[in-house]
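Omission of a single protein chain aside, the complex is shown with its protein chains in their original locations.
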Amino acid sequence: MLTTRVQPGPFDLGAEVAVLTAGRSDIGAVVSFTGLVRDVALTLEHYPAMTERQLAAIAADAAARWELLGATVIHRFGSLAPADPIVLVATAARHRGAAFAAAEFLMDWLKTRAPFWKREAGGGWVEAKATDDAAAARWVIPS
Amino acid sequence: MLTTRVQPGPFDLGAEVAVLTAGRSDIGAVVSFTGLVRDVALTLEHYPAMTERQLAAIAADAAARWELLGATVIHRFGSLAPADPIVLVATAARHRGAAFAAAEFLMDWLKTRAPFWKREAGGGWVEAKATDDAAAARWVIPS
Amino acid sequence: MQLLYFAWVRERIGLDAETLALPEGVATAGALLDWLATRSEGHAAALADRNQLRIAVDQQFAMMDTPVRDDAEVAIFPPVTGG
Partner (left out) sequence: MQLLYFAWVRERIGLDAETLALPEGVATAGALLDWLATRSEGHAAALADRNQLRIAVDQQFAMMDTPVRDDAEVAIFPPVTGG
């Protein structure tokens, strides 16, 4: 089951992982990543129609690369305070290797392919990081 | 804050992550790993005095290798049914790279260095996996 | 053609969207940017540094040589910073 959602409000990590694993006993490993606002309040702008497409495409890409038994991707937008959660990725698989790799992949892909832009409160637009491009480049399949 | 616990009962992923991040705004990334019983009920035996020492040592080792802002390791013992959670690892850091790497390290270390033994219901003792040894070998610092 | 602008591209142009007829002879995303840059000082400022711009055609990432048609939705924005 692949779930992707874009929403202004918070998400519940425990509840999302419970949904991901509900009613099945073939899952041996669940990895979650929660991204939080550090230090300075942010506003997240996004491109709604493209965001939905990209999140679905990113999740499908992860499911094609690893034997996932489920994945959830939730990304918030709007005004966020320090310590607020921004993004949740959760992956379920029989074994931990696939769950860890797919979660890292999803985060690297989100950072470089999902149309969100962060603006710091009282400051400017956050600049894209070369380290995110480098992290995403690990997953590019040579054509 | 490093938290390690061995207990027979379940744990609450959302609550543990909330404790890990409570009251601070310097954490940008939290990674969690939950291990679940697959398919067949298990009994987990352990060596209590050594388990406590090993879990504390494993967590300290992770904190020495990466700039963690917190880590939680909880391992259950006793009788567990299919789909029951067995183990929780959660790591907090400024950036996702350290949080992901430390969580993988902790799981690889737990699988090969924490004194637990699984027995399948109606079956025998689970054998150690060469893949776990190989995964743990990634982290050995050449002496 | 539907044009959408985000983040500082939106701010510099002073619009979040505009609907324009694609002029004859403008057939790629790159040519579209060249033409848009002539529309106002804001457009010119927003579109000056191509290395800092990303383009999506019909909600998919595109290159400067990606073809554009008059019925397309073209979005122009800085490198993404979500996650």
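Per-chain numbering from 1; labels A, B and C assigned in written order.
In the analysis below, contacts are C-beta pairs under 8 Å (C-beta built on N, C-alpha and C of every residue); 3 or more make two chains touch, one makes a residue touch a chain.
Computed from a predicted model, the values in this text were never measured in an experiment.
Novice: List the shown chains that the missing chain touches in the full complex.
Specialist: So, spelled out: the chain left out of view touches B.
Novice: Which is it among B:M1, B:A15, B:M50 or B:A81 that touches the chain not included here?
Specialist: Result: among the candidates, B:M50 touches the missing chain.
Novice: Out of B:R38, B:R65 or B:R113, which residue would touch the omitted chain in the full complex?
Specialist: Of all options in B:R38, B:R65 or B:R113, contact with the hidden chain holds for B:R113.
Novice: Which residue numbers on subunit B touch the omitted chain?
Specialist: The list for subunit B reads 35, 44-47, 49-50, 53-54, 75, 86-87, 107, 110-119, 124-129, 132.
Criterion: only the chains that are shown with their structure count from here on.
Novice: Comparing chain centres built from Cα atoms against the global Cα centre, which chain wins on proximity?
Specialist: Most central by this criterion: A.
Novice: Could you give the separation in Å between the centres of subunit A and subunit C, each centre being the mean of its C-alpha atoms?
Specialist: 26
Novice: Rounded to the nearest whole Å, what is the centre-to-centre distance of subunit B and subunit C, using the mean of the C-alpha atoms as each centre?
Specialist: 48
Novice: Express in whole angstrom the distance between the two chain centres, defined as the mean CA positions of subunit A and subunit B.
Specialist: That gives a centre separation of 22 Å.
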